[in-house]
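In this view, the complex is presented without one of its protein chains, the others remaining in place.
For chain A:
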Amino acid sequence: MKSVPKQEAQPKPRLIVRLGVFLASHHILFSVLCCSAGIITLLLLPSLAKNTYLSENALIPGFANPLFSTEDAIEANRFMKGIEAVLANFIAQQIEALGAEVCYHKFIPRSKNFHPLKFFTSMTNDMAIQPNGTDTNFGINTIGIVRAPRGDGKETIVLVSPYNSQSVQSNELLSLALGFSVFSLLSRAAWLSKDVVWLSVDSQFGEYVAVSAWLNLYHNLVFLSQSVILHTKMYGANHINDGNSEKTEVMAFKCAGTMVAALIFKVGETRRYGDRDSVMMYAEASNGQMPNLDLLNVVHYLAVHRQVPDYVEGTANLANSIYSQALGVPTGSHGAFCDYQVDVVSLEFSPTFHVRNDNAKSLFRLRGGMLIEGVVRSVNNLLEKFHQSFFLYFLTAPSKFISVGMYMIPFALLLAPLPIVAAAFAGGSKSMEKPVDKLIEHSKADDIADIPQSKGGSCKWLQAAKVLLVIQLWAVLVSLLPYYITQIPDATPMQSTLIWVVLSIVILIALSVLFGSPYSAGVEWKLLKATLITSMSIGLGLMSIINFATAQLGALIVIPMCLFSRPLKASGMNFLPRSVLLASNIVFAVLGFPPAAVLIMKGMSKGSCSWTTDFGDFWIWMEFLWEWSSETYLYLYLVHLPCWLLCILVLLHPCRQLESKIKEDWLFGLGGIFFSVGKF
C-alpha cells in the first residue's frame, strides 16, 4: 500500500479491495485474533445460554389435573403380576381387554448396510424385509391403538416402551407396566383428539432396529406376500385351533394417522446411591438432528424443577451435547423417528428404590404415569405440529439452551480468517517474483514475462488445484474401501485396519504415478497451502449445513493444523519460533490423523496402551459410524483426511525449484508419509 501515494494518477482501488489487501498483509495477526476469539466465545457459550421457554401457547403443560391415579398404578401392578411367559401374546390380550385395537409386527433384524449417502436421498426401502415363514430368528412388536373417541383419526401420538423378549429384566417389566397403565388410562380418556399408538418394542436385536423396522413398515407398507404364518413361539399350542378370521384380524398390520410426536420411555437400572428419582432426556438423532425444543420443554416443565447448573456442569453438558450431535449417531431408538420428521424424546427413568420395594414402586409408577399423561395431554392440545420453537440448539441443562444464532458465532470466527489467509498465500506466492502492489494491477506485460521463467506463473494455481483434485479422488477411493474390506471373511479389526492403510498408500502411489507427483510440477508450498485452506473452508462450510456440531468440532482440530502448517525445510526464521512452529506442526499432524486421534483418546481414557487392540478399535469405531450412516464418516474421509494429507505435503515440501532434485524429494516425501503412518 505504500506505493499508492506515489502514483497520484492511478485510480484509488475500492474500499473493500483495500480492506482485503490490508487484512491479507496482516493475515497472521488477523487469524490469531479471530481464532482465539472463536475459541473464547466457544468457552463462553455455557454462560451465554438462555432459559428455555414454551413457544407454542397451545401446549399449556400442567394445565389440567392429571387423571392418572393410584388405581392406574394398581392396574400396572396387576399387569406385572399377571405376566406370562409369552409376553407379546399377553400384552395383546391385555390390550384387547381394554377394547383397543391390537396387532403384531414381526420383523427380522436388518443386516449391516453401507449407506453413506442415505442422508441425501429419501428413505430407502432397504429395511422392509418381510420375514418368511421359515425364519425363526425374528422379533415381535406388539402394537395397541386407541382411536380417539371424538377425533377424526388424522393424527397419532406414539408411545414406545422397549423390552427384551428373550430375557426380561425387572426394570423392563416396570416400564411395560407403566406403558400399559398409561395406555389403559388413555383408552378411557374422553379428551383425546389424536389417536394413541402404544408400541411395546421387542429389543432383543436392539431397540433401534425394532423401532425403525416398525416405522419403516408403517410408512412403506408392503402388500406383497403378507400372509405371515404365526409362529408357535408367540401363540401357545392351544391357540393353533383358533378361527382363521381372528388370526388375520390380529396379524394384519394396522395403521393410524400421521404421527405428531412420539415418547419413548424406559426404566433404567436402579440407582442405589441417589437422593431422588431422576429422568434423563435423550434427544440427539442421526446427524445432529434434534426434535423441536418445545417437546423437551414440556417434559422438563412437567418433570422436575432443578436449580440452574454452574459453569462446569453446563460446560460438561454442552460438550456432551456437541459430541453426541457431532458423532451423528442417534443416542437411542428415538433416532428412527427423527428420520421420518417426527418429534420425539426418550425418557429414561432412574428410580432410587430397591426393585422389591412395592410402596416405592407404586409411587414411582404414579409419578411416571402422571408425567407421561401430562406430555400426551400437551401434545394432544396441539393443533399444528411442532414448529414454533427451535430445531437447532445445544442444551447446557434441561432448562438452558443455546440457539443457532449464538453457537454460530464461534464457528464463524474460526472460519473467518481462512479466505484471507488463502488470499494472502496465493498473493504471497506471486510476490516472490513481483512486488506486492502488482497484486492489484498486474499488467499483461508482467504475465508474459513470467511464463518462460516458471512454467506459467498465473497457471501455477492450476497445478495446485490438480494436486488437490488427485487427493480428493484418493479420499473418495479410501472412503469406499472399508465396504470392500468388510466383505473379507474372518478378518480381525486389526487386520482390516492394516489392509485399509496399506491399500490407501498403494492407491496414493498409483495415483501419483498416474498423474505425476505433487512436487514434480514445481508447485510452491504457499500455493499448496492456499489451496488446502480453500478446500478446507469449503468443506467445513458444507458440513456446517449438514451437521453443525461436526463442523464445529472439526474446525477446532483442522483450522489450527492448517494455519500452522509450514514446510519443515522452509528457512527465514529464528531458531526459537521455528522450532516451536515445527513442534506444533508435528503435534497437529499426529493429532489430525484420525486413527492416531482415536488411539490417543483411548490411551488417555484407559491408561494402558495395548497397541494392537486399540488400533483395531479405530476400525470398530469407523464401522459404527458407517453402519449408522453418519455423515461424520463422510466428513472424516472427504474433508478431514485430504486436508491432513495436504498438510503433510506442505510439511514435507522440498522448498526448492531445482528440476533435478524433484524426483528424489518426492520419494523422500513418500517415505515421510510411510514413516508417519508407521509410527502408530
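Everything that follows uses one rule, which is that contacts are C-beta pairs under 8 Å (C-beta built on N, C-alpha and C of every residue); 3 or more make two chains touch, one makes a residue touch a chain; residues count from 1.
Going forward, contacts and distances are computed from a predicted model.
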{"item": "Record-based protein name (UniProt) of the chain missing from this complex, from \"GPI transamidase component PIG-T\", \"Peptidase S26 domain-containing protein\", \"Ras GTPase-activating protein 3-like\" or \"Calcium load-activated calcium channel\"", "value": "\"GPI transamidase component PIG-T\""}
{"item": "Hidden-chain contact residue, picked from the options A:Leu224, A:Ile545 or A:Leu576", "value": "A:Leu224"}
{"item": "Touch with the omitted chain, as defined above, among A:Glu84, A:Asp152 or A:Glu269", "value": "A:Asp152"}
{"item": "Chain not shown: contacting residue from A:Leu383, A:Ile545, A:Leu576 or A:Met604", "value": "A:Leu383"}
{"item": "Contact partner of the left-out chain, one of A:Glu71, A:Glu269 or A:Asp358", "value": "A:Glu71"}
{"item": "Selected from A:Ser36, A:Gln341 or A:Ser579 as touching the chain missing from the view", "value": "A:Gln341"}
{"item": "Residues belonging to chain A that touch the chain removed from view", "value": "9, 11, 71, 75, 97-100, 122-123, 147, 149-155, 187-188, 190, 219-221, 223-227, 245, 248-249, 252, 255-258, 339-341, 383-385, 387-388, 441"}
